[in-house]
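Dumping the structure here so I can ask a few things about it.
Left out: one protein chain. Kept in place: all the others.
Moving on, here comes chain A:
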Amino acid sequence: MSEKQIDFIRLNIPAKPEYVGIARLAVSGVANRMGFSYDEIEDMKLAVAEACTNAVDHAYCGGDGEIEVACKIFSDRIQVDVMDRGNSFDISEIDERTGPITHQSSLNAVRERGLGLYLMKTLMDDVDIQLDQGVVVTMTKFIRKDVVESYGISPSSHQTNR
């Protein structure tokens, strides 16, 4: 994963439920532009929404705050960073409580929340979470070259370049 980043797109949204859909659609647009398949785009939309939803739910405890969604476009992959500056959480504790529901789960153990992180990890190729004055979720998905014939991205086609 050493190739040069081609483009960079950044979106800031208020950490409120009504804006999570905007982040989802923005990333969907970028992924579509890169040539990801329908299913891959849907996976990505879901993963990004889960990260944003966590930020909305936990980061600011109902106060005002922002979520930054940064899409980094590489020739072979997309990296999406979802960042907040709110309260972080205990990652090991969260990890223990997440995972798929099994048939053996007792009814009380069937969680109404806690599937988000598990879904992110399942749907993306790589998920990394850094806790430092907030939470940074870094998610990566690779373009499957056997599926995609070509994807043309010109350096000038996005608003923000680095």
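The rule is simple: a contact is a pair of C-beta atoms (placed from the backbone, for glycine too) under 8 Å apart; a residue touches a chain by one contact, two chains touch by 3 or more; residues count from 1.
One rule holds for everything that comes next: contacts and distances are computed from a predicted model.
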item: Record-based protein name (UniProt) of the chain missing from this complex, from "CHAD domain-containing protein", "Anti-sigma factor antagonist", "Phosphopantetheine attachment site domain protein" or "Acyl carrier protein"; value: "Anti-sigma factor antagonist"
item: Option from A:32, A:87 or A:122 whose C-beta touches the chain left out; value: A:122
item: From A:34, A:49 or A:80, residue that would touch the chain that is not displayed; value: A:49
item: Residue numbers in chain A that touch the chain omitted from display; value: 17-18, 20-22, 24-25, 39, 42, 45-46, 49-50, 52-53, 56-57, 100-103, 105, 107, 110-113, 115-116, 118-119, 122-123
